[in-house]
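Here the complex is missing one protein chain, while the rest keep their positions.
Chain IDs A, B and C follow the sequence of writing; residue 1 opens each chain.
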Amino acid sequence: MNQRELPEHPDFLWANPEPKRSYDVVIVGAGGHGLATAYYLASKHGITNVAVLERGWIAGGNMARNTTIIRSNYLWDESAAIYEHSLKLWENLEEELGYDVFFSQRGVLNLAHTLQDVRDSVRRVEANRLNGVDAEWVDPQQVKELCPIINVGDDIRYPVMGGTYQPRAGIAKHDWVAWGYARRASELGVDIIQNCEVTGFVIDGGRVTGVETSRGRINAGKVALCAAGHTSVLSELAGFRVPIQSHPLQALVSELHEIIHPTVVMSNHVHVYVSQAHKGELVMGAGIDSYNGYGQRGSFHVIEHQMSAAVELFPAFSRAHLLRTWGGIVDVTMDASPVMGRSPVDGMYVNCGWGTGGFKAVPGAGFAYAHTIATDEPHELNRGFGLDRFVSGALIDEHGAAAVAH
Amino acid sequence: MTMTAPEDTTVEVAAHVPPVDRARVLALRRSPAQGLDEEMRRGSGAAARLREVPFLTQVAIRATPGRDGSLTETLGLDLPTHVGEVAGAGDGNGLAVLWLSPDEFLAVGPDEAESGVSPEAYAGGLAEALGSERGQAVDVSANRTTLELSGSRARSVLEKSCELDLHPRVFPVGAAVATLLGSTGVILWRTGEDTWRVMPRASFATHVVRWLLDGMREYR
Amino acid sequence: MLIIDCPNCGPRPETEYGYGGQAHVAYPEDPHALTDEEWAQYLFYRDNPKGDYAERWVHSAGCRKWFNAVRDTRTYEISAVYRTGETRSETQKGA
Partner (left out) sequence: MAADQTRRIDAGGAIDRSTPVELVVDGTTLTGFAGDTVASALVANGRLRVGDSIYRGRPRGILSAGVEEPNAFVLVHGDHDESMLPATTLELVPGLDVRLLDGIGVLDQKPDPAEYDKMHVHADVAVVGAGPAGLAAARAAAATGARVVLLEQDFRLGGSLLASPAEVVEGVPAAQWVEQVRAELEAAPEVRVLIRTTAFGSYDNNHLIAVEKRAEHLDGTARDGIPRQRIWHVTAAQVVLATGAFERPIVFADNDVPGVMLASSVTTYVRRYAALPGREAVVVTTNDSGYAAAHALLEAGASVQVLDARDEGASPVVASAAQAAGLRVRTGCAVVGIDGDASVEGAWVARIDAEGALVGDAERVVCDLVAVSGGWTPNVSLHSQRQGALHWDDDLAGFVPTAAVRNQHLAGAVRGTYWTDGCRAEGDAAGVAAASAAGFSAASRSTVIGADAVAEERVARAGRTRQLWVVEGREGGYATHFVDLQRDNTAADVLRATGAGMRSVEHVKRYTSISTGVDQGRIGAVNTIGLLTRVLSGDDTRAIPPGQPGQDETASGPAAGAARPTPGAIGNTTFRAPFTPVAFAALAGRSRGDLFDAARTTSIHPWHEAHGALFEDVGQWKRPWYYPRPGEDIDAAVARECRAAREGVAFMDATTLGKIEIRGADAGEFLNRLYTNAFKKLAVGKARYGVMCKPDGMVFDDGVVLRLAEDRYFATTTTGGAARVLEWLEEWSQTEWPDLDVVCTSVTEQWSTIAVVGPRSREVIARMAPDLDVTREGFGFMEFRETVLASGIPARICRITFSGELAFEINVPTWYGLQVWEDVAEAGADFDITPYGTETMHVLRAEKAYPIVGQDTDGTVTPQDLGMSWIVSTTKDFVGNRSYSRSSHRAADRKQLVSVLPLDRSLRLPEGAQLVEPGALGDYTGEGLPSRPIPMLGHVTSSYHSQALGRSFGLALVKAGRDRIGQTLIASFEGRFAEVEVADAVLYDKEGARRDG
């Protein structure tokens, strides 16, 4: 679609029913993960007596706030498998949902600025390729060809030494992805209940039988948490802990500009993550704030740092203007990998810990989580992501090696 | 106040090198910002001036006030007790002890070339005075250098990157704190109404000099 | 930007501090006496409340001292700061 066209949305998205007394599955949280899970439960497992309970407006959490980067070039086998599965689903998503979600495979560049960055990058590229994930190492000249506005000169503090490139990676329009899932789920009979906060769980003999909500008690055969940064609050209510910490993560946009940025660029070292959305705004992720926070806002020095990094690498952004900043609440685990599987409470499932990078996982995680809920067994894709890894020590440490977020 | 050598110190170094040679040895030192002298001169103007005050003697002291053996006696000064406080020569002319934390201090005194007391010997004497008390006295003279920023706009230059309140009501003459200048850790010490010492670690000296000079340009 | 009142140095901007997560999580007396589950709790699990949180900070660019603060993770307001080893009530200010 042309930058100067307004999007066409379907005439009808989802119904706003009153909650029923009881459902086979209650999903807590209508972010991308909750909605996708509902959709796959209904479409792949024929489980349609499902409610997705959302305390605010659907997709109003991190789903409304993310920089929409989609890629699958993760280091470890377990990660590559689930993210690559997700990417394959993305590649067919518009058709599946019948909704133009602006999935744009414009490629993602991860820049390297030090010799160690180069080693880590090459390692990841080689691992990706053997895992069937398209990945390339590109030299500074190729970086320049892929994204002519990057300063690849030697005259900057941390010159670009090359980068990894995943051509199939890209971005999508976050809200519409959620609405696309909501629409299909709603069509298949799933009840999407907004303005309905889960405030407690009904647990009987170690098994969950329902939830308390701001709109009354709702009985449930199974309960699946999809509450991202709020998961700890919920799990605490259910009597168990999850190994996550909720931190503010900020993002920002500029006003609209004619398209000059053709791909997605991420630089962990200089700290820039930027793409240009279809309307023309520059979309950037800033750093994570060090402290825990549920405020959906972060500290401004993080934005300032982000801006100097942006101008450093992209001289053309000098007089783009910061138009809006915001924050989300990301759920960070110690190994920067998600948690997905059964919880200590029977009939209750957890999916959290996607931290700064779970948007891309929406289709894949929804798919695997629906399987886990439907069969009470993890899917092959999420087997390694259970809570047991923290006990055995078999972590899937995605920061040490890959050192890239989002 | 001048710095005097702690008595009865038997430090090998002092014993080893005859005084006349010592002057020759001292001449071999190069201060961290030495190569930037000319740049600093050119970047200075009436309203803001920058220079290095090289080779000050600095001793890092870890001690618990009141439980410091004969350290304070040897120093000839009480340890400062609260943030910002500088015991002794708050104006930097002589021996001063800066508060860095409840149990961490920095003694700053004149260059050995001026005082005749080697920093190693001085630190050794303090360490000895500390005795078996918990703490430390370590020569860190070369660990940081001292830059002096002065002039009517010196405060403005600092305010460009120092987030602390530098108003005299809050940051009086003679006060010193450890803080950040931009993203670089420094000790900031107000030695006069319009005179500040900025003490970065040696490896940051070039950056801090260039950073300050850049901020001074509008006042040239 | 949080302004954190270091018990030693007074109010300083957040950039001077390092964050240390939940306070009062002591290193186990004898780690070897713990089960793997208990050890995992120590290593990887911390409270994550929405509301008051007793957490650790270190004044990296100032006095280099660790201390504790009670901060509301919704409003980010700090209701108390106190030194390591002190209990919360000793120096708590405000409500």
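By our rule, a residue touches a chain if its C-beta (ideal position, glycine included) is under 8 Å from a C-beta of that chain, and two chains touch if they have at least 3 such contacts.
As the structure is a prediction and not an experimental result, all values here were calculated from the model.
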item: Displayed chains contacted by the hidden chain, counting the whole assembly; value: A, B, C
item: Of A:S86, A:N131 or A:S343, the one touching the omitted chain in the full complex; value: A:N131
item: Which residue of B:E73, B:E114 or B:D165 touches the chain not shown here; value: B:D165
item: Residue among B:V140, B:A154, B:A175 or B:V198 touching the omitted chain; value: B:V140
item: Interface with the undisplayed chain - residues on chain B; value: 12-13, 16-17, 21-22, 24-25, 28-32, 35, 54-55, 60, 62, 103, 120, 132, 134-136, 138-144, 156, 159-165, 167, 170, 182-184, 201-204, 206-208, 210-211, 214-215, 217-218, 220
item: On chain A, residues whose C-beta touches the chain left out of the figure; value: 3-6, 9-16, 18, 54, 56-58, 60, 64, 77, 80-81, 113-116, 118-127, 129-134, 137, 149, 155-158, 175, 193-195, 254-258, 260, 279-280, 299-300, 303-305, 307-312, 315-326, 391-395, 397, 399-401
item: Hidden partner interface residues of chain C, rising order; value: 1-3, 18, 20, 26-28, 31-32, 34, 36, 39, 42-43, 56, 58, 60, 64-66, 75-77, 84-85
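Methods note: only the chains that are shown with their structure count from here on.
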item: Separation of chain A from chain C, taking each centre as the mean of its C-alpha atoms, in whole Å; value: 29
item: Interface hub residues of chain B, defined as touching at least two other chains; value: none
item: Multi-partner residues of chain C (at least 2 other chains); value: 13, 15
item: Residue ranges of chain C in contact with chain B within the complex; value: 8-10, 12-13, 15-16, 60-65
item: Contact footprint of chain C on chain B as seen in their complex; value: 83, 100-102, 104, 163-164, 177-180, 183, 185
item: Partner chain C, residues of chain A touching it in the complex; value: 230, 232-233, 236, 241-246, 290-295, 299-301, 333-334, 390-392
